[in-house]
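Working notes for the structure below.
All protein chains of the complex are present and in place, except for one that has been dropped.
Coming up: subunit A.
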Amino acid sequence: MRLSLLALLAKEPAHGYELKQALEQIFGSAYPPPNIGQIYVTLGRLEKDGLVRAVDVEQSNRPNKKVYYLTAAGRDALDAWVDEPTEGPRVRDEFFMKLVLAPMTGIADRMALINRQRRHYLGLMRDLNELADRTDREDYVALLLIEGAMLHLQADLDWLERCQEDLS
């Protein structure tokens, strides 16, 4: 949330509600609708860290609203985030630990573990297929996210196959 707010403010100063609307518009269904309270809490923390500043703007018949803008430090933090490579997906997950440690427990059969995991991943893939079917064709950000999840699952399945070949 912190960095998406900084990115939006890099485009133009905005108040909290505008930021909420912008997030909804950009991400479509790819991001759970942000909670306005959470946005204000995050903006407060960003302000405390010196990454944004707020100015009060007077409104007729209403309480003042706070318009936030990015500071130079905020700009630097945003640039650093965009410029640095993002960590790759984790492979050493819980399943990997089970697979390696299974023989020590004397209970779990590795092939059975792999088979069960494969069926589970295929079940997840089926959920993603259904989700893609339900998603609006215009909502390309959401579709890209689903596609990314599918490709990760495919890689997980390919890896299971590799494990099965090498451990059999």
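To be clear about the criterion, contacts are C-beta pairs under 8 Å (C-beta built on N, C-alpha and C of every residue); 3 or more make two chains touch, one makes a residue touch a chain; residues count from 1.
By our rule, contacts and distances are computed from a predicted model.
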(request) Select, from "Putative hydroxymethylpyrimidine transport system permease protein", "ATP synthase subunit a", "ABC transporter ATP-binding protein" or "glycine dehydrogenase (aminomethyl-transferring)", the UniProt-recorded name of the complex's unshown chain. (result) "ABC transporter ATP-binding protein"
(message) Which candidate, A:Met1, A:Ala54 or A:Ala149, sits in contact with the chain we can't see?
(response) A:Ala149
(message) I'm checking contacts with the chain that's been left out. Which of A:Ile26, A:Met97 or A:Met111 qualifies?
(response) A:Met111
(request) Against the chain that's been left off, what residues of subunit A make contact? List them. (result) 27-33, 111, 115, 118-132, 134-135, 139, 142-143, 145-147, 149-150, 152-154, 157-158, 161-162, 164-165, 168
